[in-house]
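Before anything else, here's the structure in question.
All protein chains but one are shown in place.
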Amino acid sequence: METIFQLITTGFLTGIVYALMALGLSIIFGLMGLINFAHGDFVMLAMYGGFFFCHFSGLDPYFGLLVVVPLFFVLGAGIYRGLFRHLLDAPEESQIIATFGLSFVLQYGAMLFFSTEYRSVVTKYADQILSLGFLTVDFPHIFSTLIAGILLALIFVFLYFTNTGRAIRAVSEQRRGASLIGIHVQKIYTIAIGLGLSCVAFSGTALITFESVHPTIGTHFNLLCWVIVVLGGVGSLWGTVIGAIIIAEMEMIIGFFFAPVLTTFAYFVIFLAILMIRPAGLFGYVERRA
Amino acid sequence: MAKRNYFSLGLPLFALLTLMGILPILSSHHFYLHMLTLVYIFAFFSQAWNLISGFGKQFSLGHVAFFGLGAYVTGILYADYGISPWVGLLLGGVLGALLSLVIGIATFRLRAFFFTLSTIACAEALRVLITYWRLASTGLGTTIPSKPGLWNLSFETEIGYTYFAYFLLVIIVFVTARMIHTRIGFYLLATGGDEEAAMSLGINTFRIKLLVFGISGFFTAVGGGFYCMYTRYVEPSIAFNIDFSVQFAVFTIVGGIGTIAGPIIGSALLVPLSTFFRSWIGGLFTPIGYFTYGILLIVIIMFMPGGLMKGIASLSKSLRGRA
Partner (left out) sequence: MKKIVKPIIIALLFSFLFTSFAIAQKNEPVKIGVILPLTGPQAPIGREVLRGIEIAADMVNDMGGIWEKRKIILVTGDASTTEAARTEAERLCTVEKVKLMIGVYSSTLAFVVHPIANKYKVTFWETNAIADRLRQLNHKYTYFFGPMASSWGELAAQCVVEMLAPKLGAKQAKDLKIAVVYQGTEWGKSLSHDGFIKRAKELGLNVVIDAPYDPNMVDFTSLILKIKQTNPDIVHTQNYLDDGYRLFRDARNNRLNPKIWIADGCPWAYVAEAFEKFGTDMNYVLDFNQVAGGNIWNLSPTTQSQYREFLERYKKKYQQNVMASSDVAIGFTSAIALFEYVLPAAGSLDPEKILEVADGIALPYTATARPGTGIKFAPPTDKQRAGQNIRAGVVARQIFNRGYYIAWPKEIAEIEPIFPIPPFGQRAIKEDEVEKRFAIPKDLLLR
């Protein structure tokens, strides 16, 4: 019984980390309708960002957020101006192919600049464990959950209580209508992408505190994030969070009761099941043509 | 308009295929033949991919699922049960087509990118499943014994494999050409162009996509079976490696997606090129190959969606001063 509780707890904590990762994708795809197949690789870059910050400053990667987040915001704006803007109205295949190419550029560029070795960070609290009765929780996960909570709160406040936030939501629902009432659509999109990539920065920083980074891990993250976004429902941020937790719990359960080898297989089955039963996902709304 | 033969290949393509048929005889050097085999078989795979992803505009990034399926069916049947690879190739192909039906039924009524995601997830799922199965049985990797003979699809000399790959390539090119110039092709291109418009014309886009995807899956699996016999070793991490999916896509796009010659051009160019980068420049510069693929993909999609084929064609058009 205790084991089950431990499984559920660890699953929840892992799910929060997944949610952090998938949030950026949910924002960019859900709010802008842009298919990005390089999302996982941006997470990889963020992890390198956290790593190098720690490497050169000796400080904890979370302090690096002050540097990495603005950096990624700017990176997002730049990618938007340079590439994504042209893709918004392009047919879907073009979006897929172009971002797929972007994925290569990021992965192999990382290989060229950072080498293929696994890099990791050893934080001061890496081996600290918190015991709550029979449950154990490790500190890196405690911090990542706290950070995720703060980030979600910030995003919520931003989207629902600021003018820019409301503008973003308006544009996502009705692009033409929004521009008709004077919302500067290009500017809004730039901010939205920046926001999405800032989330990525957060997730990369959290991840590097307990995972190693390697140029090709983005591929795995990519599939994971997409499955989460589809499960949770396109356009719903809460759906993403809940979807992430569900996926993480499922991994735990399958790994424990069946075989660790089978968890990836489960993604596919779940994915197909969602698509056949309820393509909008748990909390998404029905597709609308832009 | 040039005279069209029954299969509507057109003269340039026909000349190209004939040239490729002659190349293997020009030298018996092993490496040369090995490279030719690779070029031909990848042109084959890319063409099969091109059917659904190029002409049909349903972009698959998980075609390796079919490849691996074919490789495994053929490999296991031959190595463990002594059944002729010809049977394996056929059976693998059928299973590949069935798999494509599964994915297609689940996703073809939705947005195109759901299909893409499903193909990726499918390839990964198969890899894990087969790994699990093989871990529990005799061994993860399976070596294919070499007993030369046409019935065993094993050849004494390298050139046998080269010509078999060529044979496969010719088949897929004819199938593609035939399809494109008939009603199915028309429906497919209409679907790819604008699905809603096609539906409004009364075309059953769902069925067309299923049919073409099935054909694509079938042939990819057959090719996978051949590849297994050529490499003589199969293991899940090889047979379901995402690298293959990527290569099929990149070769086609660079050569010219949605054209018949595109995949051939792409393979002919990129297979030797990547070998060159790896073997002769090598070392730290190997990632440059894929890095360049990435840049190429972005650039091509943005500025030259028709790939090299159309790009060069329009370039020479403008050079000659025509509109």
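Order of writing sets the labels: A and B. Residues in every chain begin at 1.
Operating definition for what follows: contacts are C-beta pairs under 8 Å (C-beta built on N, C-alpha and C of every residue); 3 or more make two chains touch, one makes a residue touch a chain.
Since we're looking at a predicted model, the values are computed, not measured.
J.: Given the contact rule set out at the top, which of the displayed chains would the hidden chain touch in the full complex?
T.: Spelled out, the missing chain touches these shown chains: A, B.
J.: Would you mind spotting which of B:110, B:171, B:269 or B:295 touches the chain that isn't drawn?
T.: Only one listed residue reaches the unshown chain, and that is B:269.
J.: Of B:29, B:147 or B:183, which residue touches the hidden chain?
T.: B:29
J.: Which parts of chain A face the unshown chain closely enough to count as touching?
T.: Chain A touches the chain not shown through residues 3, 6-7, 10, 14, 116-118, 120, 122, 126-127, 129, 136, 138, 210-212, 214, 216, 220, 248, 251-256, 259-261, 263-264.
J.: Contacts of chain B with the missing chain: which residues?
T.: Those residues of chain B that touch the unshown chain are 2, 10-12, 15-16, 19-20, 23, 27, 29-32, 34-35, 38-39, 128, 131-132, 135, 139-141, 143, 146, 231-233, 235, 237-238, 241, 243, 261, 264-265, 268-269, 271-273, 275-276, 278-280, 282-284, 286-287, 308-309, 312-313, 316-317.
We adopt the following convention: only the chains that are shown with their structure count from here on.
J.: Quick check on the complex: what are the chain A residues that touch chain B?
T.: Of all residues in chain A, those touching chain B are 35, 37, 83, 86, 90-98, 100-109, 111-112, 219, 223, 226-227, 230, 259, 261-265, 267-269, 271-272, 275-276, 279, 287.
J.: For a test of understanding, state which residues of chain B touch chain A in their complex under the given definition.
T.: Of all residues in chain B, those touching chain A are 53, 57, 59, 61, 102-103, 105-107, 110-114, 116-118, 120-122, 124-125, 127-129, 131-132, 135, 242, 246, 249, 253, 284, 287-291, 293-298, 301-302, 305.
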